[in-house]
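A single protein chain has been removed from this complex, and every other one stays in its place.
Every chain is named by a letter (A and B) in the order it is written, and numbering of its residues begins at 1.
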Amino acid sequence: MTGDRRIWLWFTPVLLVLGGVFLIPVADVIRFSFSDATLLRPVTGYGLDGYASAYGDDSLPVILRNTGLFTLLSVVSLQAMGLAIALLLVRGDRRGLWGMGLLRTIVLAAWVIPGIANGLIWQMLLSEAPFGAVNSLLRLIGLAPVAWLSDPGNAMLSAVIANVWQGSAFSMIVFYAARRAVDPVLYEAAAVDGASPTAQFLFITIPQMRGAILVNTILVTIQTLNTFDTILALTGGGPGRATEVLSLNIFNRVFYSYDLGGGSALAVLLLAISMMLTLVYLAVLMRKGTR
Amino acid sequence: MRHTLAYPLSAALALTASAALPQDLITRDRVGPADAPNVMTFRLTAFDLYSSDDATREFFEQKFLALMADYPDWRIETQLQTDNIGQEQARMLEQVRAGRGPDCAMIDSSQLGLFKSAGVLSPMNAHFTQAQIDDLFPFVRDGVTDAEGNVLAWWWFTSLQVLYRDTSLVPDAPATWDDLQAAALTTVAAGREGVLFNGGRWEGTAFDWLPTFWAQGGELVDAEGRPVFNEGDNRDKMLAAINYYKGLVDSGAAPSRVTTIINYDEFNAAAAAGTAGMFIGGNWQFAQLRGTLPADQFANWELSELPGPTADQRATGTGGWTIGAFSDDPTAVEICARMAYEIYATEGNAFQGLLPTSASLYDAYDTFDGPEYDAFAEALVNGVARPGAAIYPEISNQLQILLGDVLSGAATPEDALDAAAAAVDAAYERL
Partner (left out) sequence: MNVTIQAPQTAPMHDKTPQGATLRLRDLVKRFASGPPAVAGINLDMAADEFVVLVGPSGCGKSTTLRLIAGLETATSGDIEIAGKRVNDQGAAQRDVAMVFQNYALYPHMTVAQNIAFGLRRRGVSRAEAKAAVAEAARALELTDLMHRMPGDLSGGQKQRVAMGRAIVRNPRLFLFDEPLSNLDARLRLTMRTEIKRMHARVPTTTIYVTHDQTEAMTMADRVVVMNAGRIEQIGTPMEIYNTPVSRFVAEFIGAPAMTFADGVLTDTALTLGNGLRLPAPATPHRGPVTLGLRPEALRLASTGLPARLELLEPLGAETLALWQTDALGPVWVRLNPRPDLRPGATGCLQPDMTRAHLFDPQTGQRLT
């Protein structure tokens, strides 16, 4: 009995910290979501009004569509870019190519840049001013300039590009580690078995990295769902609502409308989606653990 | 007005003290002796007393020490606020309501109405003369006083939006919307971008565009702070103002990239690159242009009052900061009022080149001798402050969406306006 108690004693600091850092804020968000709290005054009553107003908002379908599109395009591109860079790095390492460390550093540098700065960088690069960097380059090689940010459709793509540029490093690290963990002899066996490089990629690399890809998909999806700083600095969500995603909408709802209750109600949706993905992630890890 | 010079001895003492032991009397969170029995808190921004510019910081240190020499039993506990104005101010209001707010604070002029309607500000009537109050610009006076004539805060500097133009292409200042479009098209014909303005998702877009609505006499909210911009005449004025901007983009007088502009620096960059013909910007950009452009290029740039639907319907958006007191202690309120006037509104502005809020102060200091200050003072007569209603930030948000949708062709002005009004009404219900 005393032994059991002692174990709990050891766990207490962890539980306190976890509870303080994670559970209390989450509980607070859930509490606020059922309240009429605003940033300007404390709670005066509880009810479902926050949910009714937030989920009944006419703009919500557009916001959700934006969120879905942004997340889908980002996650697919993040994985593809991360995988491509990781494979390039592994190949470069193997051949002892010069500059692999540099490449790794550059990609990682993009990662440590804060989202706001990343948005500003891309805002400058994609500027449609006559002196905008990317458009000037296009003009230089004889192509027409592109309305990167003023066209609502392109603006979404630009937001994805900025997000992918910054986030690829994370996927790259995950994939790089996973690829390095693949036994090189499998590739030799496959080569002797007559597998072309494409076949090796499809039948060895992809299946061997399946777990990493699955885990990375979930992590990157959660990460992308919660991204709003890059978009905030790049387009602010505009033009109009063309790039306003759920997390940015929540931010606006709380800090422009001061609607803490309604914002929390939407945050609960985001929380639920992330939570579900986390459970899938845990299930994947468990399965890997038992194998 | 109480002159610091009325206390020459203490001022001199303070100066020597500050020279000898400045680190003792001014620290990162305190002004005055550490053991002073009376304490007041002051929440300020990081641009003056704690400026990263040494000269600015030293100037304000001297000013603070001189003032506090009159109150040897007092010390000020200073609290810095971050750049995130909306959030900081909303948080401060919550703290004040809960009794945890500062005794004295800098309040953004666009947020002042919120604090006024919350009834948390202590009147400063005793510390200002009627002449000083009468000298304030009309929009400033309206902003800082309540219905009974109480002075609830002191608006110590202001800013305004003006039209910048390259006089080599547009010699005469456009006075009407039509003039502006025609002038912009002549700059486009000369290979420039026409007229630039904020059109992306940020406060600057609403702020720069609202004068077109105000110039027609439009009102965003009623006396209770309820949004009314889509009701009655206001709707027509809104649509006229929206169509004015839409016409600029549709005619090519403004590039479609205005919907991506979320930063005043874009205009400086375009002016420096020689690609801009005109732009709508803030008064502070004149000094930036002077610092950025080569002298001969800068000589071409002039500023004028924003054009109106007709030449005599004018308005400009104004900003700036106020200082108000939340304390019940008369001495704390007095120190707060004196800081606002003696340190910030007068000599501080002259030192920093910020626009004073009274016409007479432009004559009192050499800083304001340039011709641009005449133009500023003239335009400020038509200055309009953003309504200090709690719903304003959401109105601004919806106007940004509206303008983005209309200018990018994603929605008609009517539909966009109805959607914005519906969203604002829904948000207002929740406030």
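One rule holds for everything that comes next: a residue touches a chain if its C-beta (ideal position, glycine included) is under 8 Å from a C-beta of that chain, and two chains touch if they have at least 3 such contacts.
Everything numeric here is computed off the predicted structure, so don't read it as measured data.
Over the full complex, note down every shown chain the hidden chain is touching.
A
Among A:Thr12, A:Ser136, A:Ser196 or A:Thr278, which residue is in contact with the omitted chain in the full complex?
That would be A:Ser196, which touches the missing chain.
In the full complex, which of A:Arg65, A:Arg210 or A:Arg287 touches the chain missing from this view?
Touching the chain that is not displayed is residue A:Arg210.
Please identify which residue in A:Leu138, A:Leu157 or A:Leu186 touches the non-displayed chain.
A:Leu186
Residue by residue, what part of subunit A touches the chain that was omitted?
Considering the whole complex, subunit A reaches the absent chain at 96, 183, 185-186, 188-196, 199, 203-204, 207-208, 210, 291.
Everything that follows uses one rule, which is that only the chains that are shown with their structure count from here on.
Using mean CA coordinates as chain centres, what's the subunit A-subunit B distance in Å?
37
Using the touch definition from the top, list the residues of subunit B that touch subunit A in their complex.
Answer in residue numbers: 86-87, 90-91, 93-94, 97-98, 114, 118, 193, 199-202, 255-260, 262-263, 266, 269-270, 273, 275, 390-391, 393-394, 396-397, 400-402, 404-405, 407-408, 410-411, 416, 419, 422-423, 426-427, 429-431.
What residues of subunit A sit close enough to touch subunit B in their complex?
Touching subunit B: residues 36, 38-42, 49-50, 53, 57-59, 123, 127-131, 147-152, 155, 235-242, 244, 252-253, 255-259, 261-262 of subunit A.
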